[in-house]
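Heads up, one of the protein chains got dropped from this complex, but the rest are sitting where they should.
Read from first to last, the chains carry the letters A and B; within each, the first residue is number 1.
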Amino acid sequence: LHAQSNVQIYGIVDVGVEYVNKAQVSSTGTATGSLAKVTSGNAAASRFGFRGREDLGDGLSAVFVLENGFSANNGTLANNGRLFGRQSYVGLAGKFGELDVGRETTPIFDFGALYDPMIPARFSALTLDAAFASRADNAVRYAGKFGGLTLSTLYSFGFDSTIVNGGQIPGAFQVGKETSVNVNYQLGNVLAGALYDRQNGTSIATEQNTDERMALGISADFNPVKLYAAYQRRNTRTAPITATTNLFWVGVSYNPIPAVTLDATAYSYDPAGPSNRTGMYSVLGSYALSKRTDIYTVLSVMRNQAKAVMALDGTVNPGDGQTGLQFGIRHRF
Amino acid sequence: LHAQSNVQIYGIVDVGVEYVNKAQVSSTGTATGSLAKVTSGNAAASRFGFRGREDLGDGLSAVFVLENGFSANNGTLANNGRLFGRQSYVGLAGKFGELDVGRETTPIFDFGALYDPMIPARFSALTLDAAFASRADNAVRYAGKFGGLTLSTLYSFGFDSTIVNGGQIPGAFQVGKETSVNVNYQLGNVLAGALYDRQNGTSIATEQNTDERMALGISADFNPVKLYAAYQRRNTRTAPITATTNLFWVGVSYNPIPAVTLDATAYSYDPAGPSNRTGMYSVLGSYALSKRTDIYTVLSVMRNQAKAVMALDGTVNPGDGQTGLQFGIRHRF
Partner (left out) sequence: LHAQSNVQIYGIVDVGVEYVNKAQVSSTGTATGSLAKVTSGNAAASRFGFRGREDLGDGLSAVFVLENGFSANNGTLANNGRLFGRQSYVGLAGKFGELDVGRETTPIFDFGALYDPMIPARFSALTLDAAFASRADNAVRYAGKFGGLTLSTLYSFGFDSTIVNGGQIPGAFQVGKETSVNVNYQLGNVLAGALYDRQNGTSIATEQNTDERMALGISADFNPVKLYAAYQRRNTRTAPITATTNLFWVGVSYNPIPAVTLDATAYSYDPAGPSNRTGMYSVLGSYALSKRTDIYTVLSVMRNQAKAVMALDGTVNPGDGQTGLQFGIRHRF
């Protein structure tokens, strides 16, 4: 059937076994224990998708992506039950760049993917700020590349449709809006970039509240070693109070031989308030069995100050550290 | 892998930006406002599907369609959370026509598609009676073509499985049943047709209640102009009362050049009772970038009498009119 050529099917199945310690046994009480479990998406989220690109002539193309996320350990839908929760858009691409509309990855996502070598692994900056894996519903996205400059911008009319009204409420123009831009410049072996993202509250009562992220990142490629560093300042404003959270990391990626990848990042996560700081240290080693299949291990250590409760998996008591270890297999199709 | 030839993947991704005015801000109170939002399926519902046809010899074929509907603006499942909510059936096709069993489009759907040029756009007869996009669960459907005559009939053992018991209750043979037939005859450039559809109530207490639709439609093709008109009488019987709703429309479709399509329909919707009438006026313009991709705009005006509350999107105050405008892109694969 010739119509097959209009659509490509692709995906990743990534499943492994995970061990974490010091996880709370239940939501009541402070008892903790170790946990061995099967987990999906340790090195990269499990997914499948349909995508296509149609040549319209004059350098113009129509493009679409419908990308599902699922938990390969139990077959359930990820992304809050959405069918195409990772990406769902249609648009036009050409020399001007690409303009899409639908559910789309945010410039925060783009920034994280460029400057944290541990992303898209779960024990990465994603653990400290899930926005590095964020998508926005009801979004218009533009991305372009001009010489060394790459640019992505997004405006969402309501970034989460699973909230009542999808943040799209008549007469309330701020509710659920998201504005986001990521700009990067490549100069020789150095890439540097900046991020600005703002989300408004998702109800009329909270529409003036804002959640702002500002970040700077840099990477330098000394093949086969690549170095990374980034800083993000997040201002969560619930008038009249603004709480600031600082996140900083340095990372390294090393390819000693083509089949082996080693990634490591050290993070400092510091919300407002005393004894709130968390240090996290992650390393991933991958061995490629082919271009499409690899086996991997991830080790991560989380260190919380007395009031901090960041966790690799599950919930921890204030101040408890946690260690996580994963072994798995990732197959691309 | 040769098995690929047994199944075809197809779909539509249709997303755009919509503006409507005079929509209620919340379910309490009468305050209204304008709304700009991203919407899916403005010109045609977003979907993907698997379908196949196997030649069994002697002119007989096995056929199946599994068709999903989704909201491309946020990636969620449409059709009340069904995976294959648009169509899910298997059957046999031959000279006798086609006999299918599963979840299937109704003859009401067939009638609407033939006689309203605005369908499958959202601002069409679909806005005034969602049954023009209806499917029936648990259905047996027969469709055939004999010379100028086309015929579709459907019987459902329970038209909506998402209702408790799916309308299939032991010993209660009327619950949730649907009987439907659409007959059309082509004579020269004129197509004329009739529809009869009856749904029974979906519980034992209401199984004697009926919802009947009777309709007549006509279209005449004066290429590149095509004219349409239809009348539907709907009797909703909750014994001992029968409420009648009349729906009438006239439409036109115009293809000045192959790449451009202009569709327009004027509707009169008149439920029982005084000051209940609604007039609706819709026009769609489409420009094809290719056979598979077009950009479109839809403009629609809704005019309600004092007690009428029909809305293009959201909820309106009694008697309020509403204007809607959409711009979007539709890609077929």
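Criterion: a residue touches a chain if its C-beta (ideal position, glycine included) is under 8 Å from a C-beta of that chain, and two chains touch if they have at least 3 such contacts.
Model, not experiment: these values are computed from the prediction.
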{"item": "Candidates B:G16, B:G75 or B:G102 - the one touching the absent chain", "value": "B:G102"}
{"item": "Omitted-chain contact residue, chosen from B:A130, B:L149, B:V190 or B:I204", "value": "B:I204"}
{"item": "Contact partner of the left-out chain, one of A:F48, A:Y231 or A:Y281", "value": "A:F48"}
{"item": "Residue, one of B:A31, B:L60 or B:A259, that touches the chain absent here", "value": "B:L60"}
{"item": "Residues of chain B in contact with the chain not shown", "value": "1, 3-4, 6-7, 9, 50, 52, 54, 56, 60, 62, 64, 66, 79, 81-92, 101-103, 137-140, 156-158, 161-162, 166, 168-173, 204"}
{"item": "Sites on chain A contacted by the missing partner chain, in the whole complex", "value": "4-5, 7-11, 13-17, 20, 23-26, 31-38, 40, 48, 68, 70-77, 83, 289-290, 292-293, 314, 328-331, 333"}
